[in-house]
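Okay, structure first, notes after.
Of the protein chains in this complex, one is absent; all others appear in place.
Then we have chain A:
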Amino acid sequence: MSTTDDLLTPAGRQEGPVRVALPRTWWQRHGSTTTVWSLRLALLVLLLGFWQLAADRWIDITFISKPSDIAERLGEWAADGTLWLHTWITVQEIVYGFALGAVTGALAGFVLASLSLVYRVLDPFVMALYSIPKVALAPLFIVWFGIEMHMKVLLAAATVFFLVFLNTAAGVRDVDRGLVDAVRLMGGNRWHIARKVVLPASMTGVLTGLKVAIPYALIGAVIGELVASNRGLGYLINDAAAQFDTAGVFATLVVLSVIAAVLNVVVGLLGKRVNRWKPIDE
């Protein structure tokens, strides 16, 4: 029995597959991730270098600014506190708006899609509301909610809501009948079906909704600030652009990208946790 050392399963039945420990080197574990990240970094450096070069030689920096100016501007703003003040405001608007839209969207999607008749009746109305460009709502929201922070939160939430709602509802309506019947056969009631089948089955839809909604949360918050505000990154863009300060505009855009990237990572981690059962593509 010399082979039992590397067998993880007791050798009960010989016809089944056998599981063995797979010793992997550091490079086998992390090699492809390392390669991808190094290449990403290289690409970024290349792009920035090219931008810098182009700004120095060929194109007027009033239009495209240049990386060194942008970095300098970020440094100044970080030092005098401008950056933190405005970023904090916008981050709050985005996070509250995203959370509000996501929670209400997922709940509404889950409940309404479970009530087949209600969903069929409401479907065209929902689509009509969804199709309204949310930017067009900004003036109306100012009238309703004023120009304080909740106007921006609600504007961000409005778009996030529909995206999460529609994806959740699609997930709920796509649930395999066979799985529902399996729970019925086990003596499960509607509550069991909702919790043990519909909820896990619709998680994929919820996550897709969250993922596609991230940029819209940013759009909602920033548009709100552009339209009416004296604080936040949207205001900062407006202010900088009014003074032809392209470096300032780009600096703000950099901050917005960082916020979006962080949100993406958070949702990505959530997705990994929830979709563990999905086959990993090799």
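Some points to look at:
To be clear about the criterion, contacts are C-beta pairs under 8 Å (C-beta built on N, C-alpha and C of every residue); 3 or more make two chains touch, one makes a residue touch a chain; residues count from 1.
Methods note: contacts and distances are computed from a predicted model.
Per the UniProt record, the chain missing from the shown structure is "Nitrate ABC transporter ATP-binding protein", taken from the list "Molybdopterin dehydrogenase", "Nitrate ABC transporter ATP-binding protein", "Pyridine nucleotide-disulfide oxidoreductase" or "Methylmalonyl-CoA mutase, C-terminal domain". One of A:A71, A:L122 or A:L179 touches the chain omitted from the figure, and that residue is A:L179. The chain omitted from view is touched by exactly one of A:R173, A:H192 or A:R231, namely A:H192. The omitted chain makes contact with chain A at the following residues, 8-10, 12-13, 15-17, 19, 176, 178-179, 181-188, 192, 196-197, 200-201, 277-279.
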